[in-house]
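And now, chain A:
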Amino acid sequence: MDRNKTKSSPFYSWLVFGLLMLTWVVFSGFLDAFHLSLGVISCAFVTWISADLLFENRSDGPVARIKQVFRLAGYSVWLVYQIVLANIHLLKLSFIGQRALQPQIVRYECKLKSDFEKFLLANSITLTPGTVTMKIKGDTFYIHAISDVAAEGLDGEMEKRIAKCFES
Partner candidate 1 sequence: MWQLETVLLIFLVVAALLSLKVKDLLSASMIFGMYSFVMCLLWAAMGAVDVAFTEAAVGAGVSAVFFIATVYNTKRRSSD
Partner candidate 2 sequence: MRLFALIAVFITGGLLLYGTADFPAKGDPHSPANAGVPGTGPSISQYFVTETYNDSKVPNMVTAVLADYRGYDTMFETVVIFAAGMAIFAILRVVKGGRNPGTGIHHRLDKDSSGNGDHYDIIVGTTCKLLIPVIQLFSLYVIAHGHYSPGGGFQGGVILGASFILYAMATNLKASLARFSEQRFMSLACIGILIYAGFGFLSQFLQKNFLEYGVLQKVLLTDGPEMARSHSMLGVEVGVAFTVTAIMFAIYANLSSAGDLENGKGL
């Protein structure tokens, strides 16, 4: 969060600049020199004012990053499948199964280290069937589950998948 804590390495600044430039091309769509130079100015400005917000952990090298990207892509495919399941579950609940609601609050201990992994786990829990993360205190997640089945679904499989994405 503060500027002095993260040591700025040139690799990460260029990475942020490149990603922003890619985003600019998607936004803009003009590939002539005038608009590309405007894009370079804008991306340099954004990199200057908020490059330190992206990439909390800056110790990994380029190869490790590329591996993580591919694993995260695989994980997101699985996540989309879970989201589809969650919506079908919700559809069933709202039309037929309302009396089957068994709301309860479950505690879940996670062993993940970095903030980004915890963020990913919390958002994935919210998007999967029947569970919503209510609160995080340290390593403890408090989860509001909508039924017994949903509460038992929190068996740590998701956490294993996320941990696998970020292991070196």
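Picked so that all candidates are chains of the complex that A comes from, given by their letters.
Going forward, a residue touches a chain if its C-beta (ideal position, glycine included) is under 8 Å from a C-beta of that chain, and two chains touch if they have at least 3 such contacts; residues count from 1.
Keep in mind that what you see is a predicted model, and the values were worked out from it rather than measured.
Asker: Of 1 or 2, which one touches chain A within the complex?
Answerer: The candidate that touches chain A in this complex is 2.
Asker: Okay, in this complex, where on chain A does candidate 2 touch?
Answerer: 1-3, 16, 20, 23-24, 27-28, 30, 35, 38-39, 42-43, 45-46, 49-51, 53-54, 56, 115-116, 118-119, 122-123, 133, 135-138
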